[in-house]
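Just one protein chain is left out here, and the rest sit where they should.
Up next, chain A:
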Amino acid sequence: MQRHLISAADLTRDDAVLILDTAEEMARVADRPIKKLPTLRGRTVVNLFFEDSTRTRISFEAAEKRLSADVINFTAKGSSVSKGESLKDTAQTLEAMGVDAVVIRHGASGAPYRLANSGWIDAAVINAGDGTHQHPTQALLDAFTMRRRLVGRDAGLGQDLDGRRITIVGDVLHSRVARSNVDLLHTLGAEVTLVAPPTLVPVGVETWPCEVSYDLDSTLPKSDAVMMLRVQRERMNAAFFPTEREYSRRYGLDGERMAKMPEHAIVMHPGPMVRGMEITAEVADSERCTAIEQVANGVSIRMAVLYLLLGGNEPAASHTRTEEK
């Protein structure tokens, strides 16, 4: 594994499966009365959030604390960033404080890459979402949820998602979740289909390792998992579809559409859900919707990533266990 986690595309199949397997063990810690491991004792992790986020930040913080790391939370609002401090100055301040890892969310695509490769800081960098680019831990937790539901909790160990058909629906253009998922699911052997209005399909999508369709109804019956994306109105600076109702009618998931999916198929949503627009309350509250499970799995995945990047003197290289007494 590399020293940083910037993009889901950087992960090999073996790396990704190792993270999923490790997360499976981490999930067991959550079932214990004492949900804490001493693994990262004495290590300092900074959560550097230049963009609003509740669930990702809390999820990372929970993961860090469960591994006994010292956690520093930094939000751009009310910090020196609003006084005009640059990313470089912030990084150098953190470096001077001797942090071991930086979890960064930034509105600009590429900010985590810059932080990891500029030489400003020696810490491991974990991308917690950058612009419309990548959100690798989200892709990992989605893959983890799929593997648990589609392959099985114990049967899934060591397995990938070979041959599973995943449909990602909605605002692909603005979605780092979609981008990261396409990369990772392809690495794990799944067949991915993107379904979106033509205006919300990014330029250059033909180079992505996936299919593109504009028709949700014909895709549903052959999907093992359907991932609904949030329509990111805050990133939309133009009219991408006529009305919300029109969007909802063609690309929203309601009970009737869900009935077209195979019985074992699951509905996923990275959250936050806009009920009534991309997903109806009926679907969101159904047993097939894994949105809440995804949140719980997020903590396990982030514990696994932190352990594999920071737990040893170098990132985990392979699956091998050396026997030491």
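In the analysis below, contacts are C-beta pairs under 8 Å (C-beta built on N, C-alpha and C of every residue); 3 or more make two chains touch, one makes a residue touch a chain; residues count from 1.
By definition in this document, contacts and distances are computed from a predicted model.
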item	value
Undisplayed chain, where the name is taken from the UniProt record, one of "Bifunctional protein PyrR", "AzlD domain-containing protein", "Cysteine desulfurase" or "Glutathione-dependent formaldehyde dehydrogenase"	"Bifunctional protein PyrR"
Per the touch definition above, residue among A:Glu25, A:Asp162 or A:Glu256 touching the missing chain	A:Glu25
Residue in contact with the excluded chain [from A:Ile34, A:Ala96, A:Ala239 or A:Ala259]	A:Ile34
Residue of A:Gly107, A:Gly131, A:Gly276 or A:Pro315 touching the missing chain in the full complex	A:Pro315
Residues of chain A (touch criterion as defined above) contacting the omitted chain	18, 21-22, 25-26, 28, 32-34, 36-39, 307-308, 311-317, 319-325
